[in-house]
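This report concerns only the one structure given below.
Left out: one protein chain. Kept in place: all the others.
A and B label the chains in the order they appear, each numbered from 1.
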Amino acid sequence: MPAADFRAAAGPALADPQLRANFRRAMDGLMSKRAAVFADRDEWTALRSLGATIRARSLLQLPDLLERLEAKLTENGVKVHWAETIEQGNAIFKQILSGHDARRLVKGKSMVSEEMGLNHALEAEGIEVVEADLGEYIIQLDHEKPSHIIMPAIHKNKQQIARLFSQKIKDAAYTEDVDHLTGLARRVLRQKFAEADAGVSGVNVAVAETGTLVLVENEGNGRMCTTIPKLHIAVMGLEKVVERLEEVPPVLSLLTRSATAQPITTYVNMISGPRRPGEKDGPQELHLVILDNGRSRVFADPQLRNTLRCIRCGACMNHCPVYTRVGGHAYPGVYPGPIGKILTPQILGMETAGDLPHASSLCNACVEVCPVEIPIASLLVRLRSEAIRPRRQADSGPGVVRGAGSQRDAAETWTWRGWALAYRVPLLYRLTSFLLSRFGWALPQRLPLLKEWTTVRSRPQFAPQTLHELARREKVSNE
Amino acid sequence: MNSARNSILGRLRTASGKEALPAENFAVVAPRGWSAEQRLDRMRRMMEAVHTEFLDSRGEDWLGQLQGWLARENIPGLIYAPATPLGRRLSTGWSGSVPLIAYDRAMAEWKEDFFGQAAAGITGTRGGIAETGSLIVWTDADEPRSLSLVPPVHVAVLEVNRLYDTFWQAMREQKWAAGMPTNLLLISGPSKTADIEQTLAYGVHGPKRLLVVLVDGE
Partner (left out) sequence: MDHTPAHSRPKKVYFFGTCVVDLFFPGAGLAGIKLLQAAGIDVIFPQGQSCCGQPAYNSGFLDEARTVAWSQIKLFSKDYPVVLPSGSCAGMMKKHYPTLFRGRAEQAEAEDFAARVYELTQFLVDVLDLKLVDLGDPIKITWHPSCHAMREMGVGEQPKSLLRQLSQVELIDLPRERECCGFGGTFAVRQPEVSGAMVTDKIDAIAQTGAETVVSGDCGCLLNIGGALEKAGRPARPKHIAEFLWERTHARR
């Protein structure tokens, strides 16, 4: 994969006033609604601490919990599959589907399936895949990727959607009425649900204790996909497991309130197996695909492992000043915003996404709202250091970030070495600061960093005397 | 694919330490100490905020009231699950002009009609959760999952003495972990979306309307 260039990718979004206004309005709304549902600070602190503990415990027992989950699911009649790579994951889907001669699929929203490029892989086999979440359906019609993990079509306004529907849906007249647009999608998709050979869904939480797959949603498309077709295939990243059922309520409370400020979603599906004898509906077969795709490698490092606590609420992107301005399409991979900045470089590798951890001012807004206390800013710094790790330490072994050292640059390395020397030795620092305060004005405007700085700012003016000099002049004690 | 399983678990095991598990404190999701009245009040408030309708039939002939409601709303038929306790109650006590339709066969046998013509479905509940305004819907062989999903109107009967403060309390007191059904649902309103400009629209893929009939408990 070619190296992604965030700076270049952000350009079109920054230059699009409509897109910027769409995101600004949406993020402002999401932030204020979230603040309102977590207005009780004590409750927020306690719930968040519980959520972080639950996720930390899950990771501490991860291999055990996955085995218990597998055993319990198997006992419940669910077939469990393991995929190390996205290729393996897609191959498992193809194999299951061809075993049932399934040609028509309906699909609930699943970021892991986006990560796998599942639709693409199945469509190449001539299988029809219909995204059933309204937002996903909209962007599928327009051949786009999600711009947000919870609200995939948030970059579009209703005029754009109205145009799209009138072009792509049979007999659909142009209308900007949201109820009417929703009704159009209902009409088309009801038919698809009734006809589908198989349903695909993601998983928000998998419970080892009971072998339960928990899925939250508002539209009922998740229920449709997991209830109506005779075959249901669920897919999840291997980090999604928790130990006990009683851990689900706090995790869901954090998830839905952080994501969309809802106390709970319209539907919470707790699925613990396929149709039992005598049941009149529900899938006859239920499969779960557990995807690794680099996660076990992330897991190998005790600090970076915290990335896997994520419950995919999207609060980090809703509060990110960078995401708010560039939207989701500037980010490589499928996870935008702060979580993407820490996850994507580890999954795709530093060669491809090594500049992503730098697409942050480290303002910590994401850290402040993360419901499971992922230290995102610290992980960004860690990944910046991994990107420039000396090559001799960089290999592909476990515990080493994929592509570590690939961003190392001799000029940058020597600059920082020189900086460290000058700032560590007082005499050298005194000389450096003296020279800058007297002759800093003479630095050429075309100097790389100065050039970028002055695109929207005047150049910084060095003071004629340093604070060190002023302190000496004022006889401030030196020790 | 066993090799994938083994190498994934192998890598995870190699990286796992022997660190002690941090303790969990569930106090924040524990019962709130609400009175029955507070619980019911909150339940209604939360659910009405997301367009749920209520028929308060406490101390009344709820079957008659429901019949009246269905007739007023011009709903041509009500699908029910005949083998549940609620279903037996309905089939013996029903007398109105709106016909009862029994969901007494596999969905596949009448899928086209069910999708095309179903107007309303009625289910029982295993109580509700006041904090979030959620109905607990426990499906099984007698009560199909699609009964609360496919018909555009879902009628749910809620016994007011089966309300819990919190989700955590409900699952513990009802001992869910001891035996889960294939599909256990929390339903907190009619289906909705905000995927177009964050504007709420009701009735996406699931029911467009949800009517909760409040009845006295046994």
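The working rule: contacts are C-beta pairs under 8 Å (C-beta built on N, C-alpha and C of every residue); 3 or more make two chains touch, one makes a residue touch a chain.
Computed from a predicted model, the values in this text were never measured in an experiment.
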Quiz prompt | Partners of the unshown chain among those that are drawn | solution = A
Self-check item: Sole contact to the chain not displayed, among A:Leu189, A:Ala359 or A:Ile374
Solution: A:Ala359
Exercise. Identify the residue among A:Leu164, A:Val298 or A:Val326 that touches the chain left out of the display.
Key: A:Val326
Quiz item: Of the residues A:Pro2, A:Pro426 or A:Pro444, which one touches the chain left out of the display?
Solution: A:Pro426
Exercise. Over the whole complex, note the residues of chain A touching the chain we left out.
Key: 6-7, 10-11, 14, 20, 321-322, 325-326, 355, 358-365, 367-368, 378, 381, 383-388, 412-413, 416-417, 419-420, 423-426, 429, 433, 436-437, 440, 448-449, 452-463, 465-472, 474, 476-479
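In this text, only the chains that are shown with their structure count from here on.
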Quiz item: How many angstrom lie between the CA centroids of chain A and chain B, rounded to a whole number?
Solution: 31
Quiz item: For the complex, which residues does chain B have touching chain A?
Solution: 1, 4-5, 7-9, 11-17, 19, 21-29, 46, 50, 103, 105-108, 111-112, 115, 131-134, 139-141, 144-146, 149-150, 166-168, 171-172, 176-177, 180-199, 201, 203-207
Quiz item: Which bits of chain A are touching chain B when the two form their complex?
Solution: 26, 29-30, 43, 46-47, 49-50, 53-54, 56-57, 60-63, 66-67, 81-84, 88, 92, 132-135, 138, 151-154, 156-158, 161, 178-179, 181-183, 185-186, 189-190, 193-194, 209-212, 218-221, 223-224, 226-228, 230, 238, 244-250, 252-253, 260, 263-282, 290, 292, 296-297, 299-302, 305, 398-399
